[in-house]
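The structure that follows is given in the form of structure tokens.
Here the complex is missing one protein chain, while the rest keep their positions.
Naming follows writing order (A and B), and every chain is counted from residue 1.
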Amino acid sequence: MARADLMAAAARHRAALAAAALLVFPLLMPFKAIAVNILVQGLFAVGFNLLYGYLGLLSFGHAALLGSGAYACGIVLVRFGWPWWAALAAGPLGGMAIAAAIGALAIRTRGIYFAMVTLALAQCLYFIAYQATGWTGGENGLRGVNIAAIRLAGLRIDLVDPLHRYYFVAVFVIAALFALSRILASPFGAVMEAVRENEARARACGYDIRTTRWLAFVLSGGFCGLAGALQAIHLGIVPVETLYYTTSGLVVMMTLLGGAGTFFGPFIGAGLFGMLEELVSLWTVHWQLVVGVVFVACVLFFPRGVWGTLLAGRGR
Amino acid sequence: MNDPPILRTENLGKRFGPFVALRGITAEFRAGALTAIIGPNGAGKSTYFNLLSGALAPSEGRILFEGRDITGTPQHRFAHLGIAKSFQITTVFPQLPALENVRVAAQARVARYDIWRPRARLHDLLAEAETLLDTVGLARHRDRPASTLAHGEQRALEIAMALAVRPRLLLLDEPTAGMSPEETRSMMELIVRLAAARTVILVEHKMRLVMGISDRILVLHHGELLAQGTPDDIRRNDTVRRVYLGQREH
Partner (left out) sequence: MSGLTPDLLAMQAFTGLALGAVYVLLATGMSLIFGMLTVVNFAHGAFYMLGAYLGLAVLGLTGNFWLALLLAPLAVAALGMLAERTLIRRLYGRGIDYPLLLTFGLAYIIVELVRIVFGTQDLPFDTPDALTGAADIGIGFFPLYRLFVIGVTALVLLALWLFLERTPYGLIVRVGARDPEIVRILGIDIARVWLVVFGIGTGIAGLAGLLAAPLQGASPEMGNSILAEAFVVTVVGGMGSLLGAVAAGLLVGVVVSLTALVAPEMAQVAIFALMAVVLLLRPQGFFGRAGLMS
């Protein structure tokens, strides 16, 4: 009984737990730059999971949401020369704006068609970014998205130092996790689950399926857009490949690897994926082969993912 | 007797391509009454039900609810209007606990797009859901996932979810389908209890089940309205008897 109480408490304070884990994480990681990568990809996966895990909608176009956040941040910083906080705010806003547009079209279809249509629309954005060199730098990527240091309340925080940068990024990721936790615990969170469970019944209860999906897509765009902005600042560049469909595939893989529909799963998936990529690429340039094999094995044998399988095992 | 009808269909028809499933149904449903729609297989009962509940759009004619034309209203709006339904095939949220099934159904009245307030703060909904579960006799199963309930219990749960909409009109599509005699009896008792407080329209394949409890009966045959009236009228109706005579009841 005490153990069940402990689990219930953990579920109630999941965002706080995640925050604690993220604060300790870089101290355990030998390479701080990878730690930042995992942080950013984890947030990206969290945004994707909101749609796939909780609403049951499989998007293969999330590259567009990450990419638009990254470009929005980069353009505000590089082309407009606005301060860092404006650039960071532009990320989620950009992600939500693009999500609103793509969502409005894509929710007209459902199931696997949704996957195909989101993929195609994201590719469209890729080609537009590829051509709009004046804004995006085209093929060469948008360079110079650098924030060397920020001043906050008289304090100067040096972002070139990897550990500082990690904690700078972590602050926003943790804030996003609190927001996500709130959304999941809100009435709308219940609606998403209801729609995932049974569309016809949800409709009969009085829920508008399309609007529910659209809103969830836009919210997902907010999280992914923030991830994009943080990634742009971390890398100092927005490569045009950010928008390519392999990015969309990556987030699907990470989420599934960790466990779709669980709070911690996407982060665990991103962590495993990041470390796998790092380790295997030490050994061979063909790390994508290993990634492909691991993913196929995961789909075949662990469809709940690492974290999801652990949770299910405990429940038994 | 002279109250305006709660629901009225005028010349309602439905075609699927060249196939005419339903034709020229003009009927009135009195407020507060329990009306059963019966007919042999393929009579158009399900089509009629799906038109009444908004699942299908009619090819012709119109539907008036409380005097208002609701033809073509999107399906999710029906709940807001005060029309709830249960499906022929059990339709619940399988992985969610029974109580949450009903709670989320009730929530649709008050909070559909609220992404920030903790839903635990909507106490009234929880209390309401518990009362409704009690009404359909499922209070002791409140924490079990809906998928683990017995067939009859899932159907009862579905009715509790329909009630959570606080409907003035409750539409039930073969609520006893696939039930054991025992389950059927308790379901019919439940329906009679529910009908005491609200308007109920019931589609039923088995004529014998509804004769004793209905205020009015509509008989469909080959997509047309064959007869309507009190159970006694229907019992005395020669055409209805002819249609049902060759038909073995299950």
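Here is the rule we use: a contact is a pair of C-beta atoms (placed from the backbone, for glycine too) under 8 Å apart; a residue touches a chain by one contact, two chains touch by 3 or more.
Just so you know, these numbers come straight off a predicted model, no measurement behind them.
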{"item": "Which displayed chains the unshown chain touches", "value": "A"}
{"item": "Hidden-chain contact residue, picked from the options A:Gln41, A:Gln123, A:Ser186 or A:Thr262", "value": "A:Gln123"}
{"item": "Hidden partner interface residues of subunit A, rising order", "value": "58, 105-106, 108-113, 115-117, 119-121, 123-124, 127-128, 131, 245-246, 249, 252-253, 256, 286, 288-289, 291-293, 295-296, 298-300, 303"}
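Rule of thumb we're sticking to: only the chains that are shown with their structure count from here on.
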{"item": "Centre-of-Cα separation between subunit B and subunit A, whole angstrom", "value": "43"}
{"item": "Interfacial residue positions of subunit A with respect to subunit B in the complex", "value": "182-183, 185-191, 193-194, 197-198, 200-209, 211-212, 215, 219"}
{"item": "Residue ranges of subunit B touching subunit A (in the complex, touch as defined)", "value": "53, 74-80, 84-85, 87, 91-96, 100, 103-105, 107-120, 122, 158, 161-162, 164-165"}
